[in-house]
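Have a look at the structure below before the remarks.
Omission of a single protein chain aside, the complex is shown with its protein chains in their original locations.
The block that comes next holds chain A.
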Amino acid sequence: MEKFTKLTGIAAPMPLVNIDTDMIIPKQFLKTIKRSGLGVNLFDEMRYDREGREIPDFVLNKPQYREAQILVAGDNFGCGSSREHAPWALLDFGIRAVISTSFADIFFNNCFKNGILPIVLPQDAVEVLMKDAEKGSNARMTVDLEAQSVTSSDGQVFHFEVDAFKKHCLLNGLDDIGLTMEKVTAIDAFEKKAATLRPWA
């Protein structure tokens, strides 16, 4: 997994609430057996018309946001299905951080497994950053995971909370499975105990 440390980039505003995983990556693109190449289909049904032409009004189609690396989004971003294709598509497009007041649980976890930082901030902070993002490509935001801060283009700093373990993994690009494998003795012991306590399981 790619590390996430500090990022300064263009932020795209998506004020819509409840942006679900079907919007992020519609199901017709889940038929792949690979993780890569989903970026062109990110937000597919909002981004293209039936003939595959770009819809100019859609934020990521606007010239100033085509290189966006950060999304500022409405409440409850990523609700819906467990598809990890959603963070894969965001990542493939180039999005490395998403800022919202709240995220759906599974999506939130999936982001961390793919080097994307989901940032939860209070409503008023998100509103300020949403305005900032609306300024377009000259307004670059900085996300600093080490310092747990987001800095708007005009220097306002917002502090965010992040789970210590998730932060550690993301900062160092660590693979969860490898870390858990180191605890194999504990898993063995648990299985042994469970075999007597709950042998039917």
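Here, contacts are C-beta pairs under 8 Å (C-beta built on N, C-alpha and C of every residue); 3 or more make two chains touch, one makes a residue touch a chain; residues count from 1.
Everything that follows uses one rule, which is that contacts and distances are computed from a predicted model.
You can't see one chain of this complex, but its UniProt record names it "3-isopropylmalate dehydratase large subunit", from the set "Caffeine dehydrogenase subunit beta", "3-isopropylmalate dehydratase large subunit", "ABC transporter ATP-binding protein" or "Periplasmic protein". Only one residue from A:41, A:69 or A:102 touches the chain missing from this view: A:102. Only one of A:79, A:99, A:117 or A:170 touches the chain withheld from this view, namely A:79. Contact between chain A and the unshown chain involves residues 15-18, 20, 22-23, 26-28, 30-35, 45, 50, 74-76, 79-84, 87, 102-106, 109-110, 113-114, 163-165, 176-177, 180-181, 183-184, 186-187, 190-191, 194, 197-201.
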